[in-house]
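What you see is the complex with one protein chain gone and the rest in place.
In order of appearance the chains are A, B and C, and numbering begins at 1 in each one.
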Amino acid sequence: MAEIHLEIPPRLDYLAVVRLVVATAAALDPPLPDSRLDDLRLAVTEACSNAIKAHRPEAEDEPVVISCRLEDDRFQVDIRDRGSGFDPDALTVLPDVDDPKRLQHESGLGIPLIRVLTDEVTFEPAPDGTIVSMTLNRSSPST
Amino acid sequence: MAEIHLEIPPRLDYLAVVRLVVATAAALDPPLPDSRLDDLRLAVTEACSNAIKAHRPEAEDEPVVISCRLEDDRFQVDIRDRGSGFDPDALTVLPDVDDPKRLQHESGLGIPLIRVLTDEVTFEPAPDGTIVSMTLNRSSPST
Amino acid sequence: MELEISDSDAAVDTHGWTVLTATGEIDVAAAPGLREQLVALIEGGSNELVVDLEGVDFIDSTGLGVLVGAVRRARSAEGDVRLVCTNSRLLKVFDVTGLDEVFTIVESVDDAVTVAADQG
Partner (left out) sequence: MELEISDSDAAVDTHGWTVLTATGEIDVAAAPGLREQLVALIEGGSNELVVDLEGVDFIDSTGLGVLVGAVRRARSAEGDVRLVCTNSRLLKVFDVTGLDEVFTIVESVDDAVTVAADQG
């Protein structure tokens, strides 16, 4: 079982690095299928951009940490920030797509996307922040 | 000053990930010029492939660690392995290029390349291995 | 991400629609630039907009949000924003978010400027 850890400054311009690392790692032996790589790239982007936005300014010298575990049957990635934490079950639910009010909402799509793109996701309070753990199985895309 | 850390399993198929991370990080604000990015990509590949080859089999669960520091005037990268160490000044010197014996040597070009591509390099024995530290200045390519 | 706006000399007749061609990645870093451009166009009176996404290979939720906002602004000015997209990667993202039912998504700029208004 191989592991990769990446620590980045809490800055949005590092998101492209994160996407590259995670997708390249997941394309190694045995590779995730292409469509799952797309899911992974987007889910990781969403989780990491939330982590970077949540990271406390006082903690700007501490990194956002991305840890990947490549297992035979699945790819797992944890993203850890130094933010104030949140309750994922208490988020505003977006109006239905056929509700004209849907157009009022330009944000709030990140967590729903993570939920649909991954096979499993947990949001754990960590001392001083949050750990988002996402799992993508190699087989049977969830979508 | 931003820092990026990357930990990879000691396997040569991770070299492409390392190249990507380091070059992407160095292309961020303020970016290294393109020709220096090429120097960096190659120097890091050479140092990392030596690190991976030197890593002791018993230490296969311990990572090779790549740490980048982005400073205003230079880019620094350390590569740390769990190998047996070596004396960089005791390496075989390759024959001159106009010596027919030069063609006998298919290896031994890594360290000379690192020396010419970087502005500064040190090989420090670390507890349990080696740390290769390379610096590339943003201005004045050395080559 | 790169942006390019069609001018009136364009080879293709766009029937008065303005075509904005985006290329690259529309992520949280690029989205503000796209939003600024779209808002400027709509506030400048170009509320019939085509956003050509054929050269875009990645879009995140921030990029989607920008498109949602542009559609709202254009429609409330009796216009629309139509998306040209055949890339299955992006179509999947529109699909899983349900936004394929909110956006008008067509296969070419030509389709975008000729489909009847009520198909949106």
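FYI, a contact is a pair of C-beta atoms (placed from the backbone, for glycine too) under 8 Å apart; a residue touches a chain by one contact, two chains touch by 3 or more.
Nothing here was measured: the structure is a model prediction, and the numbers come from that model.
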In the full complex, displayed partners of the excluded chain: B
Per the touch definition above, residue among B:I8, B:V65 or B:L117 touching the missing chain: B:L117
Candidates B:D29, B:D73 or B:D98 - the one touching the absent chain: B:D98
From B:A16, B:A54 or B:I131, residue that would touch the chain that is not displayed: B:A16
Where the missing chain touches chain B, by residue: 12-13, 15-16, 19, 35, 38, 41-42, 45-46, 49, 96-98, 102-107, 109-110, 112-113, 116-117, 143
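Throughout what follows, only the chains that are shown with their structure count from here on.
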Core chain by centroid distance, with centroids computed from Cα atoms only: A
Farthest chain (mean CA position) relative to chain A: B
Sequence positions of chain C contacting 2 or more other chains: none
Shared interface positions of chain B, touching two or more other chains: none
